[in-house]
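The complex appears here without one of its protein chains, the remainder shown in place.
A and B are the chain letters, set down in written order, and residue numbers restart from 1 in every chain.
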Amino acid sequence: MEMLAPATPKSWYLPSKPHKFCPGCGHGITLKALGEAIDELGIQQETIFGCDIGCSLLAWNFFACDSTQTHHGRTTPVMVGIKRARPELITIGYMGDGGGYSIGSQHLLNSAVRNEKVTLILVNNTNYGMTGGQMAPTTLPGQITETSPYGRDPESTGYPTRGPEFIAELTPEGAYVARATVSKYKQLRRLIRNAIRNQIEGNGFSFVEVLSTCPTNWRTNANQTWNFLEEKMEQYFPVGEIKSPLGKGDK
Amino acid sequence: MEKIIGEPKKAFMTGNETVAWACLAAGADIMFGYPITPQNEVMHYWTRLAPKYNRGFLQTEDELSAGFTTCGAVQAGKKAFTATAGPGNVLMQEPFGMAEAMRLPVLSIIQQRGGPSSGTVVYSQQEVTLTTYGGNGEGHRIVYSTATHQEIYDYVIKGFNIAWKYRFPTFVLGDGYQAKMREPLEMYDPEDKGIEIIKPYPLIGIPGNIGESREPQHLCNIYSLEEELYEVLMKVSAEYEAISPEIVEFEARYCEDADIIIISHGVVSRAADDAVKILRAQGIKAGYFRPITLRPFPQQQLRDVIAQSGAEHLLIAESAYGQLERLTKQEIYGETVKIDNLFMPGVGIIDYDIIKKVKSII
Partner (left out) sequence: MSLIRIALAGEGGQGVQSVAEILTEAAYNENQQTIYIPNFGLEQRGGVSIAFIQFSDKRIGAPKFNKADVVIALSGRAVGRTAGYSDENTLFVYDSGFDFDKEDLPQQAKKIIAIPAVDTANQKLHPKVFNIIIMGAVIGLTNVVSFEAAKEALEHKLAYKFEKDPSLRELNFKAMEIGKQMAEKSLQEEVDNND
């Protein structure tokens, strides 16, 4: 794992710190990267941050940006509504894999097809964290969760959803689609920044899935947590940009 | 039917675990569900038990899907059920509407949590209106509001039977406290208690050859003419009203000479029961009335109790802001008894709260 930058992002809302995620949770790392991206782009004033119901809800007052909590799975349409009403605002939706790929999948799919000019960040921790660790669309084959107590069986529940790959298929050229991981912090921050830049430039739908950790529900210690992320998850879910209209000059 | 429990046995468990065992004992074939607190453990226990007893489970992509898959399985002749809460209950109103319209014996367990919106994940009695009248229709539903784990067990079994006997969507309305708390109960196989289990049967995919021994089944829920729908609704309403007296259930205690009758349902009735005993010991003539079925509502029984006691006051106590009160008032329209209330939306009510309120009234 790369070192985390020690300074606190300017766009963080300090009275809500320390944050409430479990120790070792990837949500905190993702939100740090997002905070730094907001700082670098200098967009704190015009950013609207929207979070889903899932552990992402704990981020409702995370940033010193105007923010709104939505419903489980409904962050995408709320962000679309805001953007359509006030295109000058920069809308960043933040959700879990359950919220985005399961209950909110119709919204994700249709807003991608319409190439809505919003940025969505989806945290993939292979389970429903907030509700105590049930199976998610991203749960790996054989993985034990509260609702797959004998291990996920692809025969009866299908294979894990590869979200960015399917969104890339649905979107026209201007869209930005990528997958990052909390184990590669600099890349994570860069891809999130690109996804926001793509909205600022008005190119189209911008989506980043972030591979993340949930030691609480995985019931893993620090070592096992990172092993699962780096070996199991990153193998099934390849990391990198899948689609980018931004110039190759961006490094 | 397959014996699950064997000799009746005592158990000490959570309400959600009780639901899973009761569904098993009632012969449920399959559960469809989507995670939501405080219902999650129904699914957790069911997913552990189901494969051992050859029963099915599917975690769907959301509650709309869970509700509609349940409708589909019921149409195909299986005892299917779902469990949800709060915003999940909101989403399920669309499939529940289909179940109402098409007379599908869907059984749903609702563990109420605080609302509106995501509210709390803890407890409330704020899903009374939604569960009784939540669809775009007339509320042709049967709703049992339980107060103990024993009742959860009993009414889940009964709920399947009532649903399949009368073919109205049926609900067991619990709450976060009942879902999560542990208390003792007795589990049994229904047939050992003389309970006859009503067998499910398919509405589609039925025996016989189309065009030879049977007509094709064409199930519908939309009509071209106002009059057509009107006719159907009047018929169903009449049927619902006709069976209501067989279905209504209630509890009344200490009402005969009561000056004030406390009306509550579900878990709050436990506090009301305690409160009435304490008040009686202090010389205050308090009575206790509890609708067990919220739909159909025991309105005649409540009217009788009011008349017999000559009580001057009703006190409606609920962990909601007037949902039981509205239900009660519409059902006993015309009674002149004075109605007071103790509304504590989204929080628990204990005997102390009720006693204090009663003393402020009398």
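Here is the rule we go by: a residue touches a chain if its C-beta (ideal position, glycine included) is under 8 Å from a C-beta of that chain, and two chains touch if they have at least 3 such contacts.
Predicted model, so just to flag it, every value in this text is computed and none were measured.
Visitor: Tell me which residue among B:Met1, B:Met181 or B:Ile361 touches the hidden chain in the full complex.
Guide: Missing-chain contact among the listed residues: B:Met181.
Visitor: For the chain left off this view, which of A:Lys20, A:Arg114 or A:Lys232 is in contact with it?
Guide: Going through A:Lys20, A:Arg114 or A:Lys232 one by one, A:Lys20 is the residue touching the chain not shown.
Visitor: List every residue of chain B that touches the chain not included in the displayed model.
Guide: Residues 12, 37-38, 120-122, 176-178, 180-184, 267-268, 270-271, 273-274, 348-352 of chain B touch the chain that is not shown.
What we mean here is this: only the chains that are shown with their structure count from here on.
Visitor: If we count contacts the way the header does, which residues on chain B are in touch with chain A in the complex?
Guide: Of all residues in chain B, those touching chain A are 34-37, 40, 43-44, 47-48, 51, 57-59, 61-63, 87, 117-118.
Visitor: Touching residues of chain A toward chain B in the complex: what are they?
Guide: 53, 57, 69, 71-73, 98, 102-103, 105, 128, 131-132, 134-135, 137, 146-150, 156-157
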